[in-house]
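For this view, one protein chain was removed and the others were kept in their places.
For chain A:
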């Protein structure tokens, strides 16, 4: 995959979970995270993803506490150990996180050559 200097193709983003946020290869990339809202203090929220881990989403007031559906998809930028929110999409109140996690694990490991074709990430 691309190094830290890589340019990300506009519109493309890998799907990851909380554990992967800490991996260097996703640093500063725009990613998508689907998870369950655990807490929201008005300026950042905690999401629990399919691997059972939690990640902090910094939204600076973009997401009002209590106004979201139980599950959301956040598209944002991986910054250090949190994700800077860009867009939030409601995913409803029921979501099979386990199955979703299985899928993204396959996408990011075994089948990354299919998921991340070279055209998408330019070095």
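The rule is short, and it goes like this: contacts are C-beta pairs under 8 Å (C-beta built on N, C-alpha and C of every residue); 3 or more make two chains touch, one makes a residue touch a chain; residues count from 1.
Keep in mind that, in the parts below, contacts and distances are computed from a predicted model.
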Choices "Trafficking protein particle complex subunit 11", "ESCRT-II complex subunit VPS25", "Replication protein A subunit" or "Acyl-CoA N-acyltransferases (NAT) superfamily protein" - which one is the UniProt name of the chain not shown: "Replication protein A subunit"
Among A:9, A:23 or A:102, residue touching the chain not depicted: A:102
Residue numbers in chain A that touch the chain omitted from display: 96, 99-100, 102-103, 106
